[in-house]
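Note that one protein chain of the assembly has been removed; the remaining protein chains are unaltered in position.
Now for chain A:
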Amino acid sequence: MSMLASYLTLAAVLFCIGLYGVLTKRNAVVVLLSIELMLNAVNLNLIAFSRYGIAPSLKGQVFALFSMTVAAAEAAVGIAVLIALYRNRATVNVDEFDELRR
């Protein structure tokens, strides 16, 4: 089992744990944290390929940096939406955020 396969397996495990958290957790903060975990698993894949891929280069690391930046912007906007929703509904339970379904 090469090192690349080990890193890819670890990233798959983290991605699946994050997906399980997104699907089952009802607290919106925990859902946002699980999304961050999934994004981090993708970054691990990118950096593993930039070191152990067929043609190792720095492009994978640069791509991971861009991906981290977008993840930070996503977290900030997510928390802002969460606070605005909490102000209106006084809850962070994602099951009760169903205005668009009514």
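Brief remarks follow.
Going forward, a residue touches a chain if its C-beta (ideal position, glycine included) is under 8 Å from a C-beta of that chain, and two chains touch if they have at least 3 such contacts; residues count from 1.
Just so we're on the same page, contacts and distances are computed from a predicted model.
Taking the options "NADH-quinone oxidoreductase subunit J", "Carbon-monoxide dehydrogenase small subunit", "ECF transporter S component" or "NitT/TauT family transport system ATP-binding protein" in turn, only "NADH-quinone oxidoreductase subunit J" matches the UniProt protein name of the chain that is not displayed.
Contact between chain A and the unshown chain involves residues 1-10, 12-21, 23-27, 29-30, 32-34, 36-37, 40, 43-44, 47-48, 50-59, 61-62, 64-66, 68-77, 79-84, 86-87, 90-93.
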